[in-house]
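Complex shown without one protein chain; remaining protein chains in place.
Coming up: chain A.
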Amino acid sequence: MDKTLPDLATAVAGIKDGATVMIGGFGGSGAPIELIHALIDRFVATGHPRDLTVVNNNAGNGHVGLAALIEQGMVRKLICSFPRSADPVVFTERYLAGKIELELVPQGTLAERIRAGGAGIPAFYTPTSFGTDLAQGKPVEVFDGRSYVQERWLKADVALVKAHLGDRLGNLTYRMAARNFNPLMCMAAATTIVQVSRIVAPGEIDPEAVITPGIFVQGVVEVAKPAQEETLNRMGAVYPEAAA
């Protein structure tokens, strides 16, 4: 079995119009910038994929990565907890103009909905959001005298994920707090595509150190020196560059 992919273009070639795409990362940490940019390249060349529903904690920062994906008009709906950043202008303008739909989800509920999606749990109860506007229309149950809100699982057609090391079986490690939503999204998507800083031979990752077991991963592509969103933004980068 070999899940390695030859290049980024191949990695994103199967994503269809209207797909639900989970994109890992918390702000820039753990964000698969190169996979996102490859998806933009495909859209610029072919007009596809579009009308995407994207699941991410945030709504992008500056004009690279997720913000650039939104700026291209490829995203119909965003499911996130915190659509603000140092430079949220791309999402903010489109949202206030009614050009993008927003489903706002508390951060822990977002994480657990994704985990549930990957774990085969269609719904669960959480104290989070009880009595607030974000619980409107959701079933409430009392357990041991306390009220809880029913939340449903979240699944995706594709997850785009950034990891540190990966082997050809799809076993992954992450780097520090770049882990965040990435392991959960690997579990919740029908097809999980991972960019890793280095592809290693099976056995080179200590089995004790595997964070995402390969069963959750369908494709691995090597991006040796991945860009950091924060660094790109400090340079004033715009993607694609021609749009500058």
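Assume a residue touches a chain if its C-beta (ideal position, glycine included) is under 8 Å from a C-beta of that chain, and two chains touch if they have at least 3 such contacts; residues count from 1.
Keep in mind that, in the parts below, contacts and distances are computed from a predicted model.
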**Asked** Given the options "ABC transporter", "2-hydroxyglutaryl-CoA dehydratase", "Peptide/nickel transport system substrate-binding protein" or "CoA transferase subunit B", which would UniProt use as the protein name of the unshown chain?
**Response** "CoA transferase subunit B"
**Request:** Specify the residue from the set A:Glu34, A:Glu71 or A:Glu229 that touches the hidden chain.
**Result:** A:Glu229
**Request:** Write down which of A:Glu71, A:Glu112, A:Asp167 or A:Glu222 is the residue touching the left-out chain.
**Result:** A:Glu112
**Item:** Residues belonging to chain A that touch the chain removed from view
**Value:** 26-30, 57, 81-86, 88, 91-92, 95-96, 102, 104-112, 114-115, 126-134, 174-184, 211, 228-231
